[in-house]
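The complex is shown incomplete by one protein chain, all other protein chains being positioned as in the whole.
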Amino acid sequence: MTDQKTVTPFQRHTSSWYESSARDRVRLLLDAGSFREFIGPEAREMSPHLDLFDLPKQFDDGIVVGRGMLGGKPLFVAAQEGRFMGGAFGEVHGAKLTGLLRAARDTRPAIPVLILFDTGGVRLQEANAGELSISEIMRALVEARTAGAKVVGLIGGRSGCYGGGGLIAGTCSALAVSEHGRIAVSGPEVIETNRGIEEFDSKDKSLVWRTMGGRNRRLIGGADAFVDDTIEAFRAAALLLIERAPAFDLDMLKAEQARLTERLQRFGDCADAVDIWAREGIADARSVPGLSTEAFTAIADKAREPRYDAR
Amino acid sequence: MTLAEILASLFPAGHDVVQDRGILLGSGPLKDGGHITVIGVADRTPLGIDDLVRLSGHVLKAVEAGGRDPILVLIDSDSQRMSKRDELLGLNEFLAHLAKCLLLADMQAHHTVGLLYGHSAAGAFIATAMSTRTLVALPGATPVVMDLPSMSKVTKLTIETLQEKAKSTPVFAPGLDNLAQTGAVLAIWDDKRSLADQLQTVLGEAAAGDRRDRLGKERKGRPKAADIAERVRELALHPA
C-alpha cells in the first residue's frame, strides 16, 4: 500500500505518537509520499491461527513493513499496531519483520532499519510461533547489524515494549523512547500474578512508569534518547541515532558488558527508581517524573551522557 | 538424566564445569580432540540480571580468546526472574546482551549448540537455548512458552478446551514436541546413547544460518512463516 499525501511540519509537530496508528506513524515520520509497503493489507496475509479461537483477524496481522526515505535517504521501516491484539508477535507478524531484517542483512550498501515498537510481547494464541519469531528476528537483526545496517528502535506506543519486544529492543543499535514508552520483559500484571502484590503492585501507575517508563530507561542507559510524544521528536531522534549508533562487533559487546556490570555495581542495591536517580546525582530525584522534556533532558545529559557505543 | 549424568556422558574424560548458584560455567574436551566452552543454567533457576552478566562474560572471554572452540549452552531454567529489581535495572538489556554474545560467537566460528535437558520458559529460553545455532533436547525436557493455566485466565477458555484445541495444532501449547514441530528444536537426542558422540555429530553437521522457519514448514508446525519472510525479503531487495 502506498500513500502519497503531503505531510507538513505542522502535522509532525502536532501529531501525538501515542495516539497515532502504526500506519499514521509511518506516513508522518518518513519523507512525504516515500513509503512503499511489502505485503500490504490488500494481500490479506492474515494469521492462520486465530480462527481456532474464534478471534477476528487483521489484514496486515498488526504490522506494517516497507521501504521509504528519511531526510532524503532510503531505509527500511516496520511499525507495530499496538491496538490489534496488543501489538503481539504471531507467526505472520513476526515473519514480516524477520524478512525485512534479512533484506537489510543482504542490502549493499547497507541502509538503516527503523522499528516502531508497540507490543505486549508474544501472542498467546500462537505462543510457540511467536516466541520462535522473536528469536529469528533477533538473529536477523544481529546479522543485519554485522553487515553494517543501523537498526534504531522507536518506543512510545499504547502497548509499550514488553516481553520479547523488550529483548528485540535490547538487540537494536540505538533506542529513542518517550514518556509513554515502557520497556520491560515481564509486565506489571505478570510480576504481580507470579510474585504477589508485595513484589509489584500493577495498579500503582506511578510505580509502573518510574520503573519501566522512558525516564528511568534514559537515566540508567537503557535508551539513548528521551523525546516528546510527537512525530517530529521521534523523527529528529531517528535521524540523530542513525548517525550515532555503534557497529556490532566484539568491542561493542565488551563495552556493553562493562556498562551492564557497572550498572549492577552502582545501582544493584537500589530499591526504587528514585534511589537510582538520587545516586545519579540528581538533587531532587522525586521531581523527575514531573519535569518537562527539556528540563529532564538537561538533567539526564548532566547525570549520564548518552554513550552510543555500547548497545 | 541428572545434570551429573549428562556431564559424564558428554565428557567421559572429565571436565571443569562448575555449578555456582544455579549457573554453570566451564569447558570440556571433545571426542575429536577439540575443546568446547560450556555455559548453562541448572536446577530450574530463574534467570536474573546478576546471573546473566556471568554467562555473557564467559561467552565473551571465549570469543576474545580466539580460535574456533564451539560453545555448549546447557539449559534447565525457569523463566526470566520476575521481580521489581530485575525490571528496574533493565532485565531486557541483560537478556538481549547474552543473546547477542552467543550470536556474535556463532558468527565468529564458535559453533553454538543448545542442549535443553529440563525446563525453560519465555525470555530465559530466548536468551539462552534459542540463541544458539543448533538447539537439541533430551527426552523429557519441558519447554514452555505460555503455560495453559495462564492462557486459560487470559482467554477465558477452560484448560480442557485448550487441551482439546491443542490436539489440532502445535502452535500454542507447551511441550517439546510442539516446539520441535514449529522448528525451534532441531533434534531430540537419544538418552541411551553417548551424548559425546551425538554432540560430535551435530558439530559436524549443522550449517550456519537460520533454517528454523523452513524446518517449521517441513514439519507442518508453522505453515506461513518461512514463505512470508522470504517474500518480504525478496520485495525489499527487488522493488517492483
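Chains here go by letter, A and B, matching the order in which they are written, and residues are numbered from 1 within each.
Throughout what follows, a contact is a pair of C-beta atoms (placed from the backbone, for glycine too) under 8 Å apart; a residue touches a chain by one contact, two chains touch by 3 or more.
By definition in this document, contacts and distances are computed from a predicted model.
Missing chain, UniProt protein name, picked from "ABC transporter permease", "Coenzyme PQQ synthesis protein D (PqqD)", "2-oxoglutarate ferredoxin oxidoreductase subunit alpha" or "Malonate decarboxylase acyl carrier protein": "Malonate decarboxylase acyl carrier protein". Displayed chains that the missing chain touches over the full complex: A (touch as defined at the top). Touching the chain that is not shown, out of A:Glu45, A:Glu81 or A:Glu131: A:Glu81 (per the contact rule at the top). Of the candidate positions A:Glu42, A:Glu262 or A:Asp284, contact with the hidden chain is made by A:Glu42.
On the side of chain A, touch with the chain left out of the figure occurs at residues 1, 4-6, 21, 23, 41-42, 44, 51, 54-59, 81, 83-84.
By definition in this document, only the chains that are shown with their structure count from here on.
Centre-to-centre spacing of chain A and chain B amounts to 24 Å, using the average Cα coordinate of each chain. On the chain B side of its complex with chain A, the touching residues are 49-50, 53, 56-57, 60, 63-64, 79-80, 82-97, 99-101, 103-104, 107-108, 122-123, 125-127, 130-131, 145-146, 150-151, 154-155, 157, 165, 168-173, 178-179, 182-184, 210, 212-213, 216, 221-226, 228-233, 235-237, 239.
Those residues of chain A whose C-beta lies close enough to touch chain B in the complex are 36, 38-39, 45, 48-49, 52-53, 65, 67, 76, 91-92, 94-96, 98-100, 102-104, 106-107, 122, 124-136, 138-140, 142-143, 146, 163-164, 166-171, 183-186, 190-191, 193-195, 199-200, 211-212, 216-217, 220-222, 248-250, 253-254, 256-257, 260-261, 263-264, 267-268, 270-273, 276, 311.
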